[in-house]
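And now, chain A:
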Amino acid sequence: MYLILLPILFPILAGFCLLAYRKDPGRKLLTITTGICLVITGALVVVALMGTKQGLTLFHLTKKLPIYFNIDKISVIFSLLTVIVFLCAGFFSFVYMKHEQKEKRYYGYYLMAFGVLNALCFAGNLITFYLFFELLTLSSFPLVLHTGSKEAVMAGLKYLFYSLCGAYASLFGIYFLYHNCETLTFTAGGVLQISPASREGSFFLLIAFVMILGFGVKAGMFPMHAWLPTAHPAAPAPASAVLSAVIVKAGVLALIRVIYFIFGTGFLQGSWVQTAWLTLTLVTIFMGSMLAYREPVLKKRLAYSTVSQLYYILFGLAVMNEEAFTGSLLHVLAHGFIKSTLFLTAGAIIYTTGKTRVDELRGIGKKMPFTMWCYTIVSLGLIGIPPTGGFVSKWYLAMGGLTGDIGIFRYLGAAVLLVSALLTAGYLLPLTIQGFFPGADYDDTACRKQEPARLMTIPILCLTILSVLVGLFPNIITNYLTDFVSTLL
Partner candidate 1 sequence: MIICVILIPLLAGILVPLLPFRKRCHKEIFLEGAVILNSILVWYLLLHHSESTFLLAHFTGDLNISFRVDGMSMVFAGLVSGLWPLATLYAFEYMTKEDHENTFFLFYTITYGVTLGIAFAANLLTMYFFYELLTLVTVPLVMHTLTREAILASRKYLYYSLGGAAFAFIGLIMIIVYGTTTDFILGGVLDPLKIGDRTNVLLLIYVMAFMGFGVKAAVCPFNSWLPQAGVAPTPVTALLHAVAVVKSGAFAIIRLTYYSFGTDFLQGTWAQTTVMIVVMFTIVYGCSRALKETHIKRRLAYSTISNLSYILFGAVIMTPLGLTGAITHLAFHAVMKISSFFCAGAIMHQTDKRYVHELNGMGYKMPWVFGIFTISSLALMGVPGLAGFISKWNLAGAAVDSKNPLAYAGIACLLISALLTAIYMLSIVVRAFFPGRDFDDGPIQNVHDPNWKMLLPLMVFTVFIILFGVHSQPIVDFFYDVATGVY
Partner candidate 2 sequence: MDFICNFPFFSILLSLFSGTICSILPGKAAKIVNRVVIITVGILSGILLVYLLDSGESFVYWMGHFPAPWGNEIRAGVLEAGMALFFCIIMYLSMAGGAHKLFDEVEESKHNLYYILINLLLSSLLALVYTNDMFTAYVFVEINTISACGLIMIRQVGRTIEAAVRYMIMSLLGSGLLLFGLCIMYDLTGHLLMSNIKESVSLLIQNGEYQIPLIVSIALMCVGLCIKSALFPFHAWLPDAYGYSTVSSAAILSSLVSKGYIFLLIKIIYRVIGFDIFNSTRIIDVLFVFGLMGMIFGSLSAIKEGDIRRMIAFSSVAQIGYIYMGFGMGTQAGMVASVFHILSHAATKSLLFIAAIGLTEVSGGSRKFIDLTGAGYRNKWAGVAFTAGSLSMVGVPLFSGFISKLLFAQAAVQVEGKMLAALIVLGISTVLNAIYFMKTVIRIYTAAGDTPYPCITFKDMKVHAVVLILFVILNVLLGVSSQPIVNMIEQGLAMFA
Partner candidate 3 sequence: MGPNLFVNYGEAVAAILFCIGFTNLLLQTNLIKKIIGLNIMDSAIYLFLAEKGYIAGRAAPIVTNGVTSAEAYINPIPSGLVLTGIVVSVSVSALMLSLTIRLYVRYHTLNLDEIAAQLKKEGK
């Protein structure tokens, strides 16, 4: 029963010990230790997923306020994604972090963030979730400001305060929910017993909206997205990878939990909140793509892309039907793998060449063909070209949108998805094109193979393969989810 605690406590304690250890252990020892810890944690997660049959109430914070862990299918998906991305990015960083200082600190917080994310996935009620949501912010912002440059520190703080702002907004809602729900334990179909038509109900719609906005901050929702493009370029590449692939997904997870497990879709379906939410997602999708399209710095471009892609997911959530929801979950996985690959390749490029702007990277494909191939494959996935992961998820999303009971958004959604896919192609592919086809005036002689170390390429490869696999065998996942999803709606 206490198994579930292991993948949470182990990395947190390990990270803490690493931080508290005052001497410098030497690079080699450090990476080995961290690697072992990561692997153990991964294993523990799997063990926990397999071995846990029932929830665990750890203790009560105060009356009716238990710290409670439980595992359902959502947890499984998110925690698997977390484990994979964290392991890959972790190994990647063993090389990458060579050119940064204070690695020990980095790994310490990395491990802690890992543990916290696991906890977030396993959280069985809103309070537990909120607790780890806050802790996630606190343990991950050191990753952002790791490089210690002025911009990085500012970016870290920005990330911190935006996230806290969001967290507090959602806390506002939690206060009210607590007093109007029997329990805050995540229950499929929701726990709120108020009709949206009543006077209280209209207030709770407002609360729901505030909570969506609040948790949406972490997921880079439109009015509060500004931290994302600042934080990503400032952070080291592997950190950006986990940030973009997993940590922002915590926002998504939060919204799933709140909307589907607390409020219940029945409460929100057809309300102004859904409309507003849909509008916001569509706006953000489009805007994110546009901004990415215009952005010259590679990592920043990817960051905007994250903003846009996350909103595919949120769009799926906002539609509130089975297809769209499945699509969202698929996109969570697909985007998780793809975006981490993209950031890792970007990291590899920066690590080898030191260049950050897209227009400086002409001919990069000649220098780092393997990396760029991976980049290209996942880019295609993100654009949504079959048979990659992005295609399937977008298909489900579009289908869900078209069949959803959402009025005008039915067509608007599909259209925006399409346009955004085009834009995605527009901002991702130039690098491939310029990289492989630098043009006639490019001096081939100067270029030589510069592939990065194995420890970098293998994680990239793994993730690329996974992203393709999601596209090839989506049925495994959809089948796994079908029953569960139907209980949600």
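Everything that follows uses one rule, which is that a contact is a pair of C-beta atoms (placed from the backbone, for glycine too) under 8 Å apart; a residue touches a chain by one contact, two chains touch by 3 or more; residues count from 1.
Here is how the candidates were picked: all candidates are chains of the complex that A comes from, given by their letters.
All values reported here derive from a predicted model rather than from experimental measurement.
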item: Selected partner (touches chain A in the complex), from 1, 2 or 3; value: 1
item: Chain A residues touching candidate 1 - in the complex, by the definition given at the top; value: 20, 22, 59-63, 65, 101, 127, 130-131, 134-135, 138, 142, 145, 147-150, 153, 156-157, 160-161, 164-165, 168-169, 171-172, 175-176, 178-179
